[in-house]
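What follows is a structure written as structure tokens; I'll ask about it next.
One protein chain omitted, others in place.
Our next item is subunit A:
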């Protein structure tokens, strides 16, 4: 600090001074002091240089970044653009068959067994089967093709997660409310035995959220 005791008062005002945030009175006082005090004039110059440096430094860093996809990525997160449900299902199913054949078969078996107990609870629903949490999610049963063996139940939550529950139609009653035709070989009474029991339903196959990337 150069011996000038006035500096102590003015130094804290230099920062708001270069920001143009001083009252007119303070500004005049600061300017009068700056005219008389070389140190404070230098301090003000330092502050201006620093301020410019900060801007330049960050601009340089920002220039290195490619913002080409930025908006797109944000938009994808706020409005997950999704292909039609059917298309997504086809993709998911074909992926499952491609990459998880074994898991798929065993989960189908599980699903088939499960279906026997669960389906009667939901069989009277066409598009939004009961018991899948339709109050919290969009629930629908989808058939990829006419007479498809698989009519998965698709549960979509608001945050973009999708659960696809695959059941084997051969082993399960149809969703359209038509008569239940248990496949020969399956114990026909099983569903009756368990009917009415508070069964926990669990997805046979959970597909990771697809929202953003599809």
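The rule we apply is simple: a residue touches a chain if its C-beta (ideal position, glycine included) is under 8 Å from a C-beta of that chain, and two chains touch if they have at least 3 such contacts; residues count from 1.
Note that contacts and distances are computed from a predicted model.
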Undisplayed chain, where the name is taken from the UniProt record, one of "P-loop containing nucleoside triphosphate hydrolase", "RNA polymerase sigma24 factor", "Leucine-binding protein domain-containing protein" or "Oligosaccharide biosynthesis protein Alg14": "RNA polymerase sigma24 factor"
Interface with the undisplayed chain - residues on subunit A: 1-2, 7-8, 11-12, 15-16, 19, 21, 39, 42-62, 65, 67, 70-71, 73-75, 77-79
